[in-house]
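Only a part of the assembly is drawn; its chains keep their places, and the rest are absent.
Labels run A, B and C following the written order; every chain starts at residue 1.
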Amino acid sequence: MTTPAVRPQLQSPTDLQSNAVRDIPAALRALLADVFALYVKTKNFHWHMSGHHFRDYHLLLDEQSEQIFAMTDDIAERARKIGGTTIRSIGHIKREQRLLDNDGEFVTPQDMLAELRSDNQQLTSEMRRVHELCDQCGDVATASVLENWIDQTERRIWFLYKTGRPG
Amino acid sequence: MTTPAVRPQLQSPTDLQSNAVRDIPAALRALLADVFALYVKTKNFHWHMSGHHFRDYHLLLDEQSEQIFAMTDDIAERARKIGGTTIRSIGHIKREQRLLDNDGEFVTPQDMLAELRSDNQQLTSEMRRVHELCDQCGDVATASVLENWIDQTERRIWFLYKTGRPG
Amino acid sequence: MTTPAVRPQLQSPTDLQSNAVRDIPAALRALLADVFALYVKTKNFHWHMSGHHFRDYHLLLDEQSEQIFAMTDDIAERARKIGGTTIRSIGHIKREQRLLDNDGEFVTPQDMLAELRSDNQQLTSEMRRVHELCDQCGDVATASVLENWIDQTERRIWFLYKTGRPG
C-alpha cells in the first residue's frame, strides 16, 4: 500500500495533521478496492445462483450488493474531503484489493454463501483497523461513517452464516 | 474474446439457435467489462475534478456515471436469460475490457472530458456491433435494450463534446 | 384461428396494408388467449402452493402473474388501434388458447415450476412468430412492444428453470 504525494491541484485544506492526510486516504483506498471487489463477487453469485432457493438467495445477494455499492462513493469522497486521492481504475482496484477473486465456472450455493461470509468477516476487520487509525488521528467524521458500515457488515455476516447452515 | 462451454447447471432453456447462445453472451460479457471500466473512470474524474467549473462538471460526471451503472445489471441478466454466463470478478473485467484505464496522477478538466467522449464513442461502436449480431440471431429482446443505451451514449457524447470546446 | 371480417363500426383508419389488418389482430387474439390462460394457471399454482418453500414460491408466482396480467390490455389495444377486434369472453379465450389447462387436484411444487417454465417457453416462440409477422407487415409499433415482453418471458423462464432444479 504505497501513498504517493498528492499533487497540489488535488489537495484540499484541512486542520488534520499531515500523517492523517497521508495514512487515512491510503487506508480508505485499499478499503474501497476491497468493497468494489466484494461488490462484483456478490453480483457474480447473484447472477450465477442456482437451485431450489434460487429466488430467495438471488434477492438476498441483490440486497447485499446494493448495500455494499452504497458505500463506494462515500469512501472515495471522505478521502477527497481531507485532501487525499482515491481509486482511479479497474486496474487500480485489482492492484489494491486484498479480497480474492473467484472466477470458478460453477460454485454451489452453499459455497457462495460461505465465501461471502468469510469475505465480509475480513472486511469487518479491515474497517475496524481503519476506525482505530481515524481515532488516533482525530478524524472523527471518517470514524463515524465506519461505525454504520461495520453494523451493516455484521448484519450481512449474520444472514450469510445463518442461511449457510442447516436449521 | 473466448467463449467456454457453459456448465449444464448454468444453462437456461431458449429457442434461440446455439450460435446465438454462444456468441451473444460473449459479446455482452466484453461490453459489460467496458461499461464497468467506463464507470470507474467516470467516477475517478468525478472525484478528482478541479477548477472553476468544479461543481458543474462534478455533477455532469455523476449523472453520466449513474446512467452507465444502470446498464450493468441488465447487460449481465440478458446473457443469463438466454443461458450464457457473464462477468465474475474485477480480474475478469480487467482481462475482458477494451477501454483503457487512466491512472494519471493529475488530469486537466478538458482532458477528462475529451477522454470520456472518446471512450463513449468507442462504446457506441461496440454496442452497434452487438446490435447487428443480435439482429442476425433473431435476439430481438437484446437488440431492443441496446437501442436505448445507444441513445443515452450518444447523449453523453454530445454533452462531453460541447462542454469540452470553447463556445 | 379464424379471422372474420371486421364490422365497419369497429374499424379504425390505418396506413398498414389490408393483410396486416387481417393477420396481426388474429395473431394477437390467439396470443391474448394464451396470456389469459397462463395468467389463471400461474394464479392457480400461487393459490394451491404447498411445502417448506411456500412463501418464496407463492411470491414468485405472484410477481410473475402480475407481469403476465400487465400484458393483457396492451395486446388487446394494439389490435384495436390498427382496426382489428380482440377477445370477447371466457369462452372465446377457451376456444383460442393453445396452452393447456391443468385442473389437477394436487400438483407438487416442482411440477408446478416445470409446467410454467414449459408454458412460458411456448409463449416465447409464439411471440417471436408474431414479431416476424409484424416485421413483414411494417407494423413497427407492435414489434417494439413484443420485444419487451419477450425479454420478460425469458426472465420468467430463467427463474422457473433455476428454481426448479437442485443447486
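The working rule: contacts are C-beta pairs under 8 Å (C-beta built on N, C-alpha and C of every residue); 3 or more make two chains touch, one makes a residue touch a chain.
Every value quoted in this text rests on a predicted model; they were computed, and no experiment measured them.
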Homomeric complex, total chain copies (3 given): 12
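What we mean here is this: only the chains that are shown with their structure count from here on.
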For subunit A paired with subunit C, centre-to-centre distance based on mean C-alpha positions, whole Å: 44
Chain centre separation in whole Å, for subunit B relative to subunit A (CA means): 23
In subunit C, residues with contacts to at least two other chains: 162, 165, 167
Subunit C-facing residues of subunit A, complex: 49-56, 58, 108-110
Subunit A contact footprint on subunit C (complex, rising order): 53, 56-57, 59-60, 159, 162-167
Contact set on subunit B toward subunit C in their complex: 9, 12-15, 77-78, 80-82, 138, 140-145
